[in-house]
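Yeah, one chain of the complex is gone here, protein chain that is, but the others are all in their spots.
Naming follows writing order (A and B), and every chain is counted from residue 1.
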Amino acid sequence: MLKYIKQLTSLVAVIAVLFAFTTESMAAKKSKTLKNTIKKGFVRCGVSQGLPGFSNADASGNWTGVDVDVCRAVAAAVLGDASKVKFTPLSAKERFTALIAGEIDILSRNTTWTLSRDADIGLTFVGVNFYDGQGFMVRKSSGITSTSDFKSGLSACVNIGTTTELNMRDFFTANGITYEPVVFEKADEVVAAYDSGRCDTYTTDKSGLAAQRTKLSNPDDHIVLPETISKEPLGPVVRQGDAVWEDIVRWSLNIMIEAEEYGINSSNADAMKTSENPQIKRLVGAEGELGAALGLDNDWSLRIIKQVGNYGESYKRNISDTGILPDRGPNELWTKGGILYVPPAR
Amino acid sequence: MIKIINLLGTPSREKFSLFVPIGIFLFSLGLIDVTLNSLFDVNITSFFPRGLNYFTPLIFGFLGLYYLRIEFSGNKMLDKLNININSNWFNSILTLLIIFVLIQNIPPLLNWLIIDANFVGTTKKDCSDSGACWIFIKIWFPRLMYGLYPNAELWRINTSFIMLITLVVALFYIPIKLKKYLIIFLIFVFPFIMFNLIHGGNFGLVWVETTAWGGLSLTFIISVFALILCFPIGMFLALGRRSSAPVTRYASIGFIEFWRGVPLITVLFMASVMFPMFLPDGVYMDKLFRVIIAITLFEAAYMAEVIRGGLQALPRGQYDAAKSLGMGYWRLHLLVILPQALKLVIPGIANTFLALVKDTPLILVVGLLELVGMIDMAKTNPDWLGFATEGYVFAGILFWIICFNMSRYSQRLEEKYKTDR
Partner (left out) sequence: MNLGITTFLDKRPKIKKYFPQIITLLFIIFIFGYFTYNARVNMDTRGIDFGLRFLGEEASFDISFTPFVEYDGTKPYAKAYLVGLVNTLIVAAIGIFFATILGVIIGISRLSSNYLISKISEWYIEIFRNIPLLLQLFFWYFAALRALPLPKEAINFFDIAYLSIKGLYVPRFVWTNGSVFLFSIVAAIVAIFFVFKYTRIQQEKSGRRIPAFLISLGIIIVLPLLTFLIGGVSLTFEHPELKQLSKTIYNYIGGVAIIPELMALAAALSLYTATFIAECVRAGIMGVTKGQKEAAASIGLTPGQILRLVVMPQALRIIIPPTTNQYLNLTKNSSLAAAIAYPDLVLVFAGTAMMQTGRAIEIISITMLTYLSISIAISILMNWYNKKIAIKEK
């Protein structure tokens, strides 16, 4: 009798252990980052040191911007509350090392997706949340209205360690113009140098130019030249090696874009649960098991849409309404003439 | 030329009452000319030809001082003046030039600093263009002192520093018997208390992340922690360097020379960018702690050299006497050698601490915002553009007050301990 009890106990123990393992893997599969995030209770997000429209803190320390909204979406999906994010402002120098070192889990800092960054330094880009290009800003009084007016001997201010630094060189060399690069680490120093007259032109992504123009002493004295000299797809970055976390961040962003495609926004998301369209029902979690594949519960997409809004709401709130870039340009849905086309969530 | 000047004869004691008034008159004429020129733009010598205009104050002053140069005049003040600033024509010209430069530059400087400066107001519009805008400093003062630390928790930083200061002051006034316990408390227990107070997270205090620590308080936090931690490490390194065991000696030499040979910026880069790669996957050490460790190791190398100087200055007889009493290595050093050596190098230790405080602004290149970093942040705020000068002058004055007093104090220590021996 005792022997059977012992055997039964061990069997029950083994089944319990197996069960524990399976529930654990269902909850966190093999993602250390997801486990740590749930344990800590907040998402660690790396942002810029203050770029209006993308990631900017106001006087009381609240962060807003489209990059900020990506992290908030992930927090809503994983932790249930979009406000559970800790923002770490990073300069261009330390953004990648902070991510590699584990100081942050998502880098949402208007970072350009390039091959060398994706393949060479241990990071993975999980999407594009803003399609942009590089441009130049000059003073109106200089009389320059296009980059063809640039002559040799120009001095250009740029941020260190960015694709802008390299693209600028390609552009000037291709046009046979000798120039003087003045590179600073902090974006604020670059702007101040341009403002004081140390450089004749300031170059970075056009969205950055529009945003930083608000920080000049006389914003109306400056114009952004019409030419775009490079492709700058900006998007969030995560560490290589954690596939589940990559998928979570990628699909949180995609949900925001696809929700706008189907007309779901933060106010009508609940109502959409009873829609006729099965894809809409999947997007709000009323149908299908999309959450389980990522290790999340099924309301994850609904929370994103309700708490953060869809892509259009985020853009309008942060970029259009603040006057930085009134129209969406390429950042419009593919159905409306833009190039935002994401894989379907199903 | 000399003949013309000597029309009245060489200045001498006999003709005291003749030369002194003339000298004083000419000298004052030169001073007044410069003053009027620079402050009020009035030129009293405009009737001279153009080129001569610039030099008239110099000529007047030189003549005046020449006539005043009476050796052994008997007047105590005049003699003192002559010996100090008027001993020959070269000295008198230098004196004149210095006085003129001072007159031309100090009033505008004072004007900018204090007289035309704006102290009252709350926004940029309250600042006039001509003087310094101290309103900028006033508004940003809490941030410059405490960084981005939440306002509600500032009492924690204040309490920890008040405790530190009272403990250090008490060190000088309590009886010797208790001193040992106080020192042990200061070195081993107090850092934990201070750290918990400021960091929070335990004992019901709100957790404040280290990226929010900043301003002048961060300068002091880093300096205090680095000093307390680098001291024992430096001591071990100094002893290791003087040991006879080859492994210990060469390891210490290598360590010390490495940290002394590289600039602090590369050490900070190493801490913020390279060091995380050496930690296991998933383990993350806060950036501030990595920086404190890096600064500690860096200063420990310099401290080791200072302590080694003290150890070398001790007569060999001390070692021999202690060994003859049968003391082992550690008892010998702890009870006999180190107390004497440390007393010898207290000025050197104070200098190392001073250098440490002056090196802390470098941490802004790795993103930690102490006082200078906070000023950078304040001066690029869109509402407050263009006040870089006021910010840096303020930081300069603040640092100067702190460092000057520390260096004065260490000079006094040097005097005190020099006479002891």
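Here, contacts are C-beta pairs under 8 Å (C-beta built on N, C-alpha and C of every residue); 3 or more make two chains touch, one makes a residue touch a chain.
Keep in mind it's a predicted model, so treat the numbers as computed, not measured.
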item	value
Hidden partner chain, touching residue among A:Val43, A:Val126, A:Leu154 or A:Leu209	A:Leu154
Among A:Ile104, A:Val126 or A:Ile144, residue touching the chain not depicted	A:Ile144
Contact with the hidden chain (one of B:Gly74, B:Gly204 or B:Pro246)	B:Pro246
Residue of B:Asn37, B:Thr56 or B:Thr95 in touch with the missing chain, whole complex considered	B:Thr95
Sites on subunit B contacted by the missing partner chain, in the whole complex	83-85, 87, 91, 94-95, 98-99, 245-248, 251, 257-258, 260-266, 269-270, 273-274, 277-281, 358-362, 364-365, 372, 376, 388-389, 392-393, 395-396, 399-400, 403-404, 407
Where the unshown chain meets subunit A, residue by residue	92-93, 96-97, 100, 116-117, 119-123, 139, 141-144, 149-155, 160-161, 165-166, 169-170, 173, 179-185, 189, 192-193, 196-198, 200, 239-241
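FYI, only the chains that are shown with their structure count from here on.
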item	value
Approximate Å spacing (C-alpha centroids) for the pair subunit A, subunit B	44
Subunit B-touching residues of subunit A, taken from the complex the two chains share	32, 36, 61, 86, 88-91, 94, 97, 100-103, 185-186, 188-189, 191-192, 195, 214-215, 217
In the complex with subunit A, residue positions of subunit B that touch it	148, 209, 211, 272-273, 276-277, 279, 281-284, 287, 365-367, 376-377, 380, 382, 385-386
